[in-house]
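Following: one structure in structure tokens, then a few remarks.
A single protein chain has been omitted; all remaining protein chains appear in their positions.
Letters A, B and C mark the chains as written, and numbering starts fresh at 1 in each.
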Amino acid sequence: MSAGLSMFLSYLVSGVIIGNIYGLMALGLTIILGVMKIVNFAHGEFYMLGGYAAYVSSIKLGIDPRLSILVAMGVVFIIGVIVERGLLTPLYAGKLDRPGDYALLMTFALSVFLMNVVIPIFGPYQKSSAPLAEGSVNLGVVMVGKTRLIASLVSILLMAILLVALKKTRLGIALRAIAADRDAAAVCGIDVNRMNPAAFGIGTAMAAAAGALLAPSFLVYPACGTIAASKANAILVLGGMGSTKGAIVGALLLGVFEALGVLFLTPGYRDVYGFLVIVLVLLIKPTGLFGSQEFS
Amino acid sequence: MLVLSDVEASYGDLRALNGVSLRVEKGEIFALLGANGAGKSTTLRCIVGLMKVRGGTIEFEGRRIENQTTSTIVKSGIGLVFEGRHVFPELTVLENLLAGAYLVKEARAVEQRTQELFEQFPRLAERKSQQAGSLSGGEQQMLAIARALIAKPTLLLMDEPSMGLAPKVVDEVFRVVVDLNQKGTTVLLVEQNARRALEVAHHASVLESGQVVLTGTPAELLQNRAVQTAYLGM
Amino acid sequence: MKCMRWISVLLVMALLSGVLAGCAPKATPAPSTSGKPTGEPIKIGGIGPLSPPGTPALGEEMMNAMKLRIDEINAAGGLLGRPVELVFEDSGGAPEKGTSAMEALINKHKVVAITGEGHSSAFLAEMEVAKRNNIVLLDCEAWSDQIRLRHYEYVFAIPAGNTMFNQKIADFVQGTGFKRPFILAEDTDFGVEGIQLLGGVFKEMGIEFGSLLVDRTTKDFVPFLLQAKEFKPDILVVNVTGIGSYLIVQQAKELGIAPSADCAYFSGVADMGYPELWETTGSSAVGVVWETAIHPKAEFTELTTPFVEKYKATYGRSPTYSGLQAYDCILVLEAAIRLAGSTDSAAIRDAMEKIRIKGTRGELYFPTEAGVLYHQAPVPLLFLQYTQDKQLPDKCEIVWPKDMQTKAYTKPQ
Partner (left out) sequence: MTKTTRTVLMLLLAAAVLTLPMWAGTYWTHIGVLCCYYVIVVSSWNLLVGYAGQMSFAQVSFSSLGGYVSTLTATRLGLHPVIGMAFGAIVGAFVGYLLGILCLRMRGVYHSLTTLAFAEAFRTMLNLEYKITRGSLGLLGVQLFPGTSKTPYYYVGLLLAVLALLLLYRIIRSPVGFTLRAIREDQTAASVAGVPLARYKLFVFALTAGMAAFAGGFLSHFLGVVTPDWATQSAMSFILAMAIMGGLGTFVGPIIGAVGVEVLVEYLRVLGRYYMSFFGLIVLLMLRFAPGGLLALFSGFKLPTFLRRRASQG
């Protein structure tokens, strides 16, 4: 195996292991986008809240680190529902001329607020939740910390559970129906406005899960969600807005693009390759790879 | 069964309904006729609560339902088949039906009703795990009707069910409507194809610029000179 | 009518600002513990990062340490018979915010001298404001050589300069017998200057080295570390501050690069001395060598331990050397004002060049010879090594300089 290839593989493997956790986050964005037709610019901050929740639960309260991920999801789900009820209801009260732009501005402002409100609460020092496991595993091309590997597997599991739930459960079918056609879903008796908090809560809980999973590896601090959010956005565009399949494929593609970028360009720009990819994909296909407005 | 009195509605500053009054009796097929933009679809949207009623009242089985949430209205027994069908394209046929059965909480009842509908519409049974978006226009129309029926509505609102369909399929759709009605479902039918609608209807109204200008039995309407020129091309 | 509304908007806004101004605390006052000194207080300006993009942890430690000394001065009767007040402004570690903070200190609060800052980028902009206004600015924790090389009359520095610091790293690397160092540096002046300076010294010594600049806002350093691994280094020199410093320790360990038997890990930042280290890196930091200016095994002066104890008692955590430096900063300004006998800027400036006092880290004075040591107080630097899991910084062994060594560098297993 040539040096270049083994380098590429090691970048790729380590990138994909983290990438699918961002994919989980992108899946959350997708659900919010599908049901509410908005992009949540504060998604990264829910990731951050998830990380802090996992920290409090695993370190301060001494709850099992794996259980803490569920705790983080639950806490952030509730916060998400509160945020949706408190701030986003004007979106579908039919009182705004430009609900899409309202949502962008609102979630943008929310992200500034959340990022700064945690400073007085948790202090400026970074935190880490309890590791999921000790030690590293040799994957042949690269060594990977066990915590990361477990986090990655858990995120795949969560994605699978979510996809199955969307496919099989009454709530899942209702959410997909709303995403496909809001009016038609309403006429099926689905209370579409009641589903918004559910979708927002589930979507933000996915971000929280990602935050909790990465907290032991990447630490938690007020601005820790920004990179995660930008990756989730890139995955969302890559995969095509609102396609759940796309979120997963997008995460893998981003991993590949980043590895290629690091290898042939420079590692310094690694976090920017996602943006370049957004631009390229949109120039070629303005609706994303799996583009459609529905999600299923 | 359904009584609209002086219903008003608007899109932004644009008035769409200027006091619509209708009376649909239990067990009948009631046809609502009118040109494009006369306010037929708007009337239906007001009835199911997809649009805000700015004036007047809507009564269903003696209870006021205007401006209630759509899900409450649907729960009280009204179903709607949209113009242009509006099936969920990326959901399978079965999932479309399951979405339609959202209000039916027991899994067994849902299964039973799905079976009944598959018997009634065998074409859908054949395609039950296909994506709804891949069905033909006629099949989508059948699916849209089936999806509305699975919740067993007592009043079914149908918006232009014949639009964009081949004549043969249109026949089939009307056969289904009559069949339904004979089994006891009241139907409020909005149609541009006035001749076909009047063939099956018991009563009908004509809507013009957001107001009812004429109401009567099909026979009476067919006699009307204005109806003849405007809607029947005579 | 329309006008009426306009006026009401303006009125409400005016009212709002009035209310805010009224309820605002008097910019972080340092409460006087004794009523002895009287008269108009002497205001000393503090500046530092209390909010992102700066490192708030750093600004906070500086502010706390400064407050300690200010309280001591007031308890002991004040300065020139007047009470002293610390006005601390947030620079956010960012140049433009820093200049605004400087303007506020000088023109709004009328401070007599200013000290603080931990980000060279911000300090470089702030020193321009000091220069324009002819006010003494004492650098507390900004390392850039550019600060020293500008030879500004009114600017003084108490932390190690980059040149000094990098010379010592090179000495340690050579003296301990490492052959292939690899430098990972952040994309700030601290990091970039570091690569240039350290690289220069390595070249002179004939040591082959590799280097890489990293984006300090990134979280996944794996690509950088994999590139470093290709070089097969025997010591990794990591000059990355803040969160990145912890992430790199953890990720380098996970990848099996360093600290290991084959490759040592050196970190050139204060963050290694924070209690967060073990919390956030697990046991990965065992074997890490780091640099500090404070250690109980090497007590510099009789002021060191009382300060550390007092800081611990007041704020519930150990100070790093930034805290010592901030405390020293106030000591220096205090001495200069006393010597000048007035709060006149020019007089304080002249006194600064004359004083020679004892600080928490040794004798403090400011030479006037041109070069990187212009107005640079002499600073001791110690290199420590963590040899056990959850080891307290105080229990570390001093591995460099040779004359202070308590134990030689030990290879981690």
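For this structure, a couple of remarks:
Throughout what follows, a residue touches a chain if its C-beta (ideal position, glycine included) is under 8 Å from a C-beta of that chain, and two chains touch if they have at least 3 such contacts.
If you're wondering where the values come from, they're calculated on a predicted model, not measured in any experiment.
For the options C:L124, C:I183 or C:A340, the residue in contact with the chain missing from this view is C:L124. When the missing chain is restored to the complex, the residue among A:I78, A:V117 or A:I161 that touches it is A:V117. Where subunit A meets the omitted chain, the residues involved are 33, 38-39, 86-87, 90, 93-98, 100-102, 104-106, 108-110, 112-117, 119-120, 124, 226, 230, 233-234, 236-237, 241, 268-269, 271-272, 274-276, 278-279, 282-283, 286-288.
In the full complex, subunit C contacts the hidden chain through residues 1, 3-9, 12-13, 16-17, 20-21, 24-25, 27-28, 50-53, 56, 89-90, 92, 94-97, 99-100, 103-104, 107-108, 120-121, 124-125, 128, 132-133, 144, 187-189, 192, 213, 215-217.
FYI, only the chains that are shown with their structure count from here on.
The chain with its CA mean position farthest from that of subunit B is C.
One inter-chain figure worth recording: subunit A and subunit B are separated by 41 Å, centre to centre, where each centre is the mean of the chain's CA atoms. Spacing of subunit B relative to subunit C, judged by their CA centroids, is 74 angstrom. Residues of subunit B in contact with two or more other chains: none.
By the touch criterion stated above, subunit C contacts subunit A in their complex at residues 51-52, 55-57, 60, 187, 212-215, 217-220, 222-224, 226-227, 230, 243, 246-247, 250-251, 254-256, 274, 276, 279-283. Looking at the complex, you find that subunit B touches subunit A at residues 48-50, 52, 69-71, 74-75, 79-80, 82, 86-91, 95-96, 98-103, 147-148, 151. Contacts from subunit A toward subunit C in the complex involve residues 3, 7, 10-11, 14-15, 18, 59, 116, 119, 123-128, 131, 134, 136, 142-145, 148, 217-219, 221-224, 227, 262, 267-268, 270-271.
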